[in-house]
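Note that one protein chain of the assembly has been removed; the remaining protein chains are unaltered in position.
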């Protein structure tokens, strides 16, 4: 019995039992459903073993949406707890756990897979490639990410959630103050998911550098691909820092090293330093692809070229370097000198300049455009003012002297939600609506879509603007309650109402998917929005090889020029279909990551012998890969011709 | 294997091979950052010795010099292996790779001795902020070398069995990049941990 005691929750409550029961019931329903429908073979053949970038992308999307709802439930619980003074819905320990998991889930397991979904789905299509550079590695990346996500999510039913904040600052996160295994989960699951993200970065950098269609120079790439390139550069150089920080944190907790301890020469602030050396570039990893998506959507619905292409590119390149030079602004009050704070204050304000350039470029794209207010465009139009508000409060926070007032207050919470929600979440939803017809062959309902965007924005303003005010009034972040005398009650109630309105809008999104699935017409063609870049030149549904013949690019907006007789009118003309080489499916990445999951789980509970066995399993999968002789397979010319005839593709 | 460009060296002949080489360079970019982070931590923690010893008290020049010259020589021999590979000399390639791995094993042996020695004189990994960071930085490099020994062995076996072709040559070339990179990292460890510590 003693062995099993370690898996118990240290601080159980009714809510956790409900969650536990619903997780178990959910798992049983899924397993039973798949068995009943006899879909295990299909699942294994078509999804688990796939190396197709489009399918891997869709799996990222599914995880992202699931996590959006998990993180969203956390958010509603937090707001409900704070809606009234001295509320007893959550006690302090549960409040700590919920805000910790809300942060990690939303940043690392919702926003990250959402943007990686767009990388996977869009980048090869936009550059006219047939897959990513390393399809097998791509599958490995996904399963690493997936297992990290899984490991993190079982924490609150087995052993206890992490509860030291999403930043997990030491010494709070050390053994002395975080006695449950929660923080072990944090360290190890983020490590596993982070490795997956690092490999995604390498994969997409290589893809974009080497696999562009003939004629597509760097300065002819669609803006989303540019943003993906820069984001992946940042991933490649930022994630190793997280790897080191997490490894050190893990060693501190499991092996008793002295990195972040408070005696024997340990330096707890070093954790904060490393965390933000990674953490700040991470912010740009999230926001740049979001900017990229808006840069795709706005020209389509303003019916104009993107204004200032070159300045857009250079602003992102500058951001990519600067993003590594501002991290100290996350801990101005930590105790370093005025010189350091001044340096980082200035770099922080400077990085707002290239971002401002982009805002102006979008505005100039709209100027004299024939604006068509579709759902994706509506999200983009709501994004510009709301995001600018968040950006301006960011510059307020950048002033290190003033930051002593705002630091760790609700003002900060309002600020970063104000950039992440209109910036990242709106971009993801706009992009999802925009690419939905390419993904699934039908459009989402416009009326419901627009109502969703409006309701979400109303909810957003009601939830977060009050936090600016209570923050300036002194309400601290991460406080599980406050007294009636503080006077924060009314505004927090408003914020709770806003959160409920936002929840309604997310449910409307789900309803829209259901409604459109039932009612939308399926004969929408390959290019329902009259769009501009290459991904719309493919057939819907997209054949496994994407393009039967490779496009020959002569301009920046190749597909638009192709449709309207510009330089690229011969995009696909005069090319013979040749046999196409494609990579084989493989189950090894999945199996390897099952070992990774077991390894991670055993390390969380310091069970070293099974951990070593699982690690040997990981190594065996790597050795198998090294010795395997895999040459892929070919689509023969006749096969391609038949597929294309059926889809009325390249040969019409 | 479509489009084999025979005007290039074996390892660059297929597009797949070229992608892998570029991809590995990008991975090395990530490795630069990984070790830079470790160095950052080391420089911050260097003076934070708590009740434990300082660097000047525990570093010994002897083993460090052996490690340095052994690893430098192995970096030279892996370069020769790639040169021999480009001449199409399978046997010489394998022999140079075996010499490289043997030198790597000697390096690792000395490093294990060094770790054992540190633990013995009261500078184990749990003693102070300084020893934790020192041994983690050295250990990360050592783990890379260990991994390289297994990886290199796998490649030698494949060359021996399948001969030099555009797949095995590509693997050997990428392995050589990895090995040279570990040598570069060691030069920085040698200069900015050991020699700086003994200044």
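Here the chain labels run A and B in written order, and each chain numbers its own residues starting at 1.
One rule holds for everything that comes next: a residue touches a chain if its C-beta (ideal position, glycine included) is under 8 Å from a C-beta of that chain, and two chains touch if they have at least 3 such contacts.
Methods note: contacts and distances are computed from a predicted model.
*Asks:* Select, from "FAD binding domain-containing protein", "Quinol oxidase subunit 4", "Cytochrome c553" or "ABC transporter permease", the UniProt-recorded name of the complex's unshown chain.
*Replies:* The missing chain's protein name, per its UniProt entry, is "Quinol oxidase subunit 4".
*Asks:* For the chain that was dropped from the view, give me its touching partners among the shown chains.
*Replies:* Counted over the whole complex, the chain not pictured touches A, B.
*Asks:* Of the listed residues A:8, A:62, A:321 or A:373, which contacts the missing chain in the full complex?
*Replies:* A:321
*Asks:* Among A:267, A:397, A:467 or A:640, which residue is in touch with the absent chain?
*Replies:* A:267
*Asks:* Considering the entire assembly, which residues of chain B contact the chain that has been omitted?
*Replies:* Missing-chain contacts on chain B: residues 12, 18, 21-22, 25-26, 28-30, 32-33, 36-37, 39-40, 43-44, 61, 65, 68-69, 72-73, 75-76, 78-80, 82-84, 87, 89, 92, 96, 176-177, 180-181, 183-184, 187-188, 190-192, 195-196, 198-199.
*Asks:* If the hidden chain were put back, which residues of chain A would touch it?
*Replies:* On the chain A side, contact with the omitted chain comes from 209-210, 233, 237, 241, 267, 269-270, 273, 277, 321, 324-325, 327-328, 335-337, 339-340, 343.
Keep in mind that, in the parts below, only the chains that are shown with their structure count from here on.
*Asks:* How many Å are there between the centre of chain A and the centre of chain B, using C-alpha atoms for each centre?
*Replies:* For chain A versus chain B, the centre distance works out to 34 Å.
*Asks:* Under the touch definition given earlier, write down the residues of chain B that touch chain A in their complex.
*Replies:* Chain B residues touching chain A: 1-2, 15, 18-20, 22-23, 26-27, 29-31, 33-34, 37-38, 40-41, 44-45, 48-52, 125-133, 136, 150-151, 154-155, 157-158, 171.
*Asks:* Which residues of chain A touch chain B in their complex?
*Replies:* Chain A residues touching chain B: 133-134, 198, 201-203, 205-206, 209-211, 236-241, 243-245, 247-248, 251, 255-259, 261, 263-267, 270, 273-274, 277, 579, 581, 619, 623, 626-627, 631.
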